[in-house]
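Shown here: the complex without one of its protein chains, the others still in place.
Right, chain A next:
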Amino acid sequence: MPATRDLIPYAEYSSPDLSKKLTVDATLTHSTNGKTTGPSDHVLGAGAVDNDKPSEAKSSRLGALRGMLTTLQDDVNEFLTQRMKDADAAHTRAEEEADLERRVLDDGVDEDDED
């Protein structure tokens, strides 16, 4: 690991069902151009110019820290986005199961239908 990459940030996540530590591999080079920040590829592909694009990291300890913070930010964003998707999918599944159970128990008969 280069001497300038000794400032290594990390994050610790916890929720009722999961604990996880998110770390950055300091042996790699980290860009300041994040995957989950800035305009989407679709917007850029349509010809947009990113005027807020971050400057390249300097070859200093703080420059390396900024690159590693960008990677950590990407990792946190992707991790939490996946957690949100999983929670939404579980919610939808639970609703479908409850609906199926209700239909089976009711045997397809509508209670309001009394003729």
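We adopt the following convention: a contact is a pair of C-beta atoms (placed from the backbone, for glycine too) under 8 Å apart; a residue touches a chain by one contact, two chains touch by 3 or more; residues count from 1.
Definition applied: contacts and distances are computed from a predicted model.
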item	value
Name of the absent chain as recorded in UniProt (options "Transcription factor Pcc1", "GTP-binding protein", "Serine/threonine-protein phosphatase" or "GPI transamidase component PIG-S")	"Transcription factor Pcc1"
Chain A residues that touch the omitted chain in the full complex	7-16, 32, 36-37, 54-55, 58, 60-63, 65-66, 69-70, 72-73, 76-77, 80-81, 83-84, 87
